[in-house]
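Pasting a structure below so you can have a look.
Note that one protein chain is taken out, while the other chains of the complex remain in position.
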């Protein structure tokens, strides 16, 4: 079971991982990925737009695909929307599994598919008021194609 | 810079990650791996023996190798020793990087090398008092060989 | 009638986030829809000028240029996604 959530507020990585591990002693590996607003070029903020009717459903479909490919993996994915400041977390992927290989693979798969198959769009905003929509990256498509 | 610590007590994943990210806005990705005592076969406890003079130095050498291979990655590795109960965390690897690929790769490398190149030995203990030293796994050697 | 939804810079260039249109009977595919939409205003034309930068979802499922649009209730048009 891999849950999906879409929210504007922050998330609590420790609570997400604890929820997966609670009452289980068969899980030897937990992986957590946090994506953050990067601002090395002076970015002031990032706004994440989503498709209200489709984005959560698509996240759930991505989660279901990961659960099918790695049946022993538990997990959750949380993606934020709205305006976020440099350093703020955007996305959290948590996986747990008996062995580390599956936990790492499922977490990477979930991120690669979230990047390329979930309808979100990032708009960058600088201190002088200029804005720019982030371009999709070929490297993200290549990463997603690994799992085809 | 990737730090290494060897300790008997527990660790705080959130604090480890916060320490890497503090004051930085150039890091877009953070990965955390937690290894836990697995007890699906009725294990009562696990004792981790180490080589006092060598283990920490070897962990530091592994950390230095990762820092050399992924120069943009910050990180820390913490490994516990002593007697641990099912569900308790054994090892924590935390990495942060501008992009997710390097953060994931460095975290997996660190785990694969810790498993095969750091002098630790696990002794399993069951409720009836029997004990057994864990055998090294060929799959761990294969995982480490990926990075040769 | 079909509800058209626009996101990100497609929305900004067209100038509205949604519009309800009656599709002519000869508009049967996503590709034909985009051609027809591009003729509706300079904003539509600018937004849809480079089809390689346009993605479409028909009734909330990702579509290709030859996906049928007959009977669709909601068609979303947007740039390649950049979440995560």
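Letters A, B and C mark the chains as written, and numbering starts fresh at 1 in each.
Note that in this section contacts are C-beta pairs under 8 Å (C-beta built on N, C-alpha and C of every residue); 3 or more make two chains touch, one makes a residue touch a chain.
The structure presented is a predicted model; accordingly, all values stated were derived computationally and were not measured.
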Neighbouring shown chains of the undisplayed chain, as defined at the top: B
Omitted-chain contact residue, chosen from B:2, B:96 or B:118: B:118
Touch with the omitted chain, as defined above, among B:39, B:73, B:90 or B:103: B:90
Chain B residues touching the omitted chain (full complex): 35, 48-51, 53-54, 57, 79, 90-91, 111, 114-123, 133-137, 140
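Throughout what follows, only the chains that are shown with their structure count from here on.
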Interchain contact steps from chain A to chain C (minimum; 1 if touching): 1
Distance-maximising chain from chain A - centres being C-alpha averages: C
CA centroid of chain A to CA centroid of chain C, Å: 27
Residue list for chain B, restricted to those that touch at least two other chains: none
